[in-house]
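After the structure tokens below, expect a handful of questions from me.
Other chains dropped; remaining ones untouched in position.
Note that the chains are named A, B, C and D in the order they appear, and that numbering of residues resets to 1 at the start of each chain.
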Amino acid sequence: MMGKALGKIYIVLVVLFMYAPIMVLIALSFNASKSRVIWGGFTLKWYRTLFESSAIISAIGTTLLLALLSAAIACIIGLTASLGIYAMKKRDYKIMLFFTNIPLLNADIVTGIALMLWFVKFMPLGFSSVLVAHVTFNIPYVILCILPKLETMDIRQFEAARDLGATSFYAFVKILIPDLMPGIFAGFFMAFTMSMDDFVITYFTKGPGVNTLSTLIYGEIRKGIKPEMYALSSLLFFIVLIMLIIVNISARDNKDKSDLAAY
Amino acid sequence: MSKKLIELKNISKSFGSNLVLDELDLYIRENEFVTLLGPSGCGKTTILRIIGGFETPDIGSVYFDGVDITKLSPNERQLNTVFQKYALFTHMTVAENIAFGLRLKKKSDSYIKDKIKYALDLVNLPGYEDRYPDSLSGGQQQRIAIARAIVNEPKVLLLDEPLGALDLKLRQEMQYELIRLKNELGITFIYVTHDQEEALTMSDTIVVMNQGYIQQIGTPESIYNEPTNAFVADFIGESNIIDGIMVRDRLVNIGGLDFECVDEGFGKNEPVDVVIRPEDVELGSPEGGHTTGTVTSIIFKGVHYEIQVESAIGINFMVQTTQNFPVGSFVGINVIPDNFQIMHKPQSEDEEILNIEDIPLKE
Amino acid sequence: MNKNRVQVLSIPYILWVIGFTVIPLIFVVAKAATNAEGDFTFEYLLAIFDPVHRKALLLSVCLAFISSVICVLISYPAALILKSAKFKDTKIIMFIMILPMWMNFILRILAIQLLISKNGVINHLLSVLHLGQIDIINTPIAIVIGMVYDYLPYMLLPVLNCVLAIPDDIIEAGKDLGAGKFHVLTKILIPLSLSGIGSGITMVFVPSMTEFVIANILGGGKIQLLGNIIEQEFSVSMNWNLGSGLSLTLMIFVLITTLLFGRNSANNRNFVL
Amino acid sequence: KSSDTLTVFNYGEYIEPEMLEKFTAETGIKVNYEEATTPEEMYTKYTAGAISYDLLCTSDYMIKRLIDEGQAQEVDFSSMENYGNIDEKFWTLSQSFDPGNKYALPYFWGTVGILYNTKKVSKPVDSWDVLFDGEYAGQIIMQDSMRDSFMVALKYLGYSLNTTDEAQIREAAELLKSQKADVASYLVDEARDEIVAENAVMGVVYSGEAYLGHDFNNDLEYVIPKEGSNLWIDSWIVTSKCKNTEAAKKFLDFLCREDVANANFEFIYYSTPNKAVVDNMDEELRANTAVVPTDESIKGCEVYEALDADTTSLYNNLWKEIKSE
């Protein structure tokens, strides 16, 4: 099974590539020196000071709320949009994809300034304006994840559900959604990530007092990123990782049980 | 007679430029077992899909109990379907598949549990509750599809080749169970099969189709014994279809030899199609035969042998008999008058199809 | 009947697009087609043909293209390996792939800089192992590494999704008919996952066309992409007209390419909702 | 009451956060605090008008632009209690963008110079020449900022950094182009870290960063080249949109108070125009020319003036050409 081993090595390499910078960041979170380029010995103090900074704590709240909400809204709109687009004729389909790509394509600063100029005409800048902006640039990612999934979907199962008395909504929820779930998940993740990462658009569309981690970090660049940021990122990373492991283990337990029951 | 439960009126349907159903009329009575029979691609599945609500006819309407349901969506129709390709929910276990419709109807858990057990017993797969469809063999999947549909006790059950992947024994068992369901629960069956014996055994009414047109509607026996045209005769069971000339009432000339028959009302010397079922051709000693022939091939078919006989009158007969006549043996050939089916010849090659609308539908 | 009803589902999105994509876009168009005094002009729409801009565009296309290709080359085998491993829970894989992205983008890029810079982590390791040194920081290679790193998940996820959805029996049929690994790949797997690859390319190629932070940090500011110029025009030179003009022409350029490709699968399925 | 709230717009990390709380505690005026990274961002956000900022701290040339566009309110600074804390010479320097000192209150100031590694650079560094003589090819960091890069070249060539003479500017551009091959990278904020990490031996940096850099790596020294350089002043203005001028003035006065100014200074270590703070600094700090430049060292320095449109566009185009070499 040479192939299998090579495959594993390959996956490990890819994961290594993706996680190497993360390891660096985690290392930096334990760096006693305030400079990222100097190793000043091991410390945990950034993890402590992190919780003393009300600015960071409130920014993380805003960031997560914003990311969750915008990703969720984008998923809902994107999912319905994908279904609609999927049912369209070729020409309409292309037109829709055309417009879907625009937010991806505009340089962030162009989108940010254009949205800001537009928002000031009818809504106060604040959390909601950032939310709208984030949803706007998130939707394309959701659509681009769900559409390919729709293309390979097995429509017969959906028909069978309808036949058994399911309304289209119910069949949609019970049959199509599980089928599309990986796509929705991928879209949600991407949207969530984009939202967490965005600086420029957030900056131009946010109101006073609204801060996300990104806007904090960008504000700090000149003086050097505060080590608390590394600590925060690492903490976030570990929390998600632990959650992932827990979910995974409990899911595996359940699976084991049902596997046993199957035979 | 019971009332008409489902009526298709003037249904046409095409896919692109491909006309699949053409002005089709059909009704199904309550608690009737109707089978659609016809060659591959003739539109059987399409009819089921139109009744089920998965396809909208281009023209025409579907009535259920007198109400136009053409525009109704599938879940609003009181019928369930067993799909030709099963369409099981791959992300659900067998039990969840079967429970799907019941949960929608908000049945109690204990009711659902009972029903799952009952249905799995019925289809001979007890203990398969927690398997996933992917891990089942073809025939097992098909049976789950049946179980999933019948637990809902629909008014009408549409079945698209539901036993196609099952072996004879199981098929017979399932046939028996389906008939029992029909009688016990008063379900109306609309059935598609390519197995003529199954059609003949189970149906109250058989609808023979070809290329989107209905060729004949009738009871199994009338379809088998009195096919309205050569297509039906040829399609239902094996047949010898021979050119003949009607000498006069009750006398037909085949290959220069006159045979007695029971048909009347043909024009004098009218060219006709003569249909003789292979099991109706009797082979015996050369002396006793109306004509004679030589056996050119014999195939063992289990219940009987299938024998090809090259007859003295130049016609090749296919014969089914339980006796074994070795290749080369010289035999006598007899057909009793009752067993000749005489049919008008179609005017043109295509007439069978083109003029089919004129065939009176059985009331 | 129902196709129209399904299409209705996209109405909220269409409204959203009109409200928050098209109208802002009109601002951009308006800026692009006027000069500082507000008079109509083609100057900025044609500015893309200025040699400096053209060069930056070309370089951007080049790097974005190379990055997309590398992303495909990395993602596709990974997806195939994961498929053959019959890994059931795709959500976990996705999580693992996207988790790194939950650290701030700028932090990650700075971390890469730390890794590959002259006195960086990798060079440290290499010198400990006496394996020579890499000197790629401040070159296009570094930018490509950054882009690949940053956008890889956007390729991985749709590709993985699509590849995992390909039914095994079709692959078996291909093998049965004599297709070796290569032909199974080229004739069955790839054609059936084109829509996923397409999505992935859109999500990698398109944003990397306007990328500038990576070029600034990893390219040492020595390499000027169109994204840098647009950013510069907006945020430093405050020449929104030129920035909009360049942005708009870039957009038209990329959109036309996507339109040309569009959807390849036949869309004649029935859809009963 | 909204009049009890001030919306303040400042650079990131440019004030000790506790001072804001302190201000509110003392005066009851709430502060709505917003940050930006560049003057242009500030300008864009401010002029979009979505948020009504009362006070704004930005750089000299942007102050001039805002004043010219009528976005600043005249303030009588001399009536402030702590007016006297601001060193007279900064009022004078401010005249270049705020003639008559009617609008702008100096907040922090600094210079641009060369930060270099004394271990790696043996020859004495006192001129921009080290950046152009090719000796440290591939180990030099330039500012990824148009104006600052041109400034270096113009000063090296002996011209004014506010020159509008096209020939001089083009000459500077040619110099920068020919220098590009020797430049390791053009960076803004990461420049200091690169030199600290010894990925480069020298670079053009702001004086504030030089201090931090020295903090991390004792081998680093900062010098303002003898040809002269840029001297920048970040100042506060009260915007014309501000309704509550009194509160704004209180805020500015508060910033000038010695303890507050000192807290802010110790938060960022940029040069402060507050002479009360400078006077009370400990010796070692005061001796650091990056923190407290001597009058001698800033002799040849100039403050940026806003450039006219034609010159700006010339700068832009030349800069893009340099970058696309």
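Heads up, the rule we're going with is that a residue touches a chain if its C-beta (ideal position, glycine included) is under 8 Å from a C-beta of that chain, and two chains touch if they have at least 3 such contacts.
These numbers were taken from a predicted model, which means no experiment stands behind them.
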Assembly formula (labels as shown, counts from the whole structure file):
A x1, B x2, C x1, D x1
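The definition used in the following text is that only the chains that are shown with their structure count from here on.
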For chain C versus chain D, what separation do you get between their C-alpha means, in angstrom?
37
Taking each chain's centre as the mean of its CA atoms, chain A sits from chain B at a distance in Å of 56
Contacts with two or more other chains, residues of chain B listed in rising order
53-54, 73-74
For chain C, which residues are shared contacts with two or more other chains?
2, 110, 235, 270, 272
Residue ranges of chain C touching chain A (in the complex, touch as defined)
2-4, 6-14, 16-17, 20-25, 27-28, 74, 77-78, 81-82, 84-85, 88-92, 94-108, 110-112, 114-115, 121, 149, 152-154, 157-158, 160-162, 164-166, 192-193, 195-196, 198-199, 202-203, 206-207, 209-210, 212, 227, 230-231, 234-235, 240, 243-244, 247, 250-251, 254-255, 258-259, 262-263, 265, 267, 269-273
Within the complex, chain A is touched by chain B residues 52-54, 73-75, 79-81, 83, 85, 87-91, 93, 100-101, 104-105, 130-132, 135, 148-149, 152
Taking the complex as given, what residues does chain A use to touch chain C?
4, 7-8, 10-11, 14-15, 17-22, 24-25, 28, 36-37, 77-78, 80-81, 83-90, 92-94, 96-111, 113-115, 117-118, 132-133, 135-136, 139, 141, 143-145, 147-149, 151-152, 155, 158-159, 162, 168, 172, 181-183, 185-186, 189-190, 192-193, 196-197, 199, 213-214, 217-218, 221, 225, 229-230, 233, 236-237, 240-241, 244, 248, 251, 255
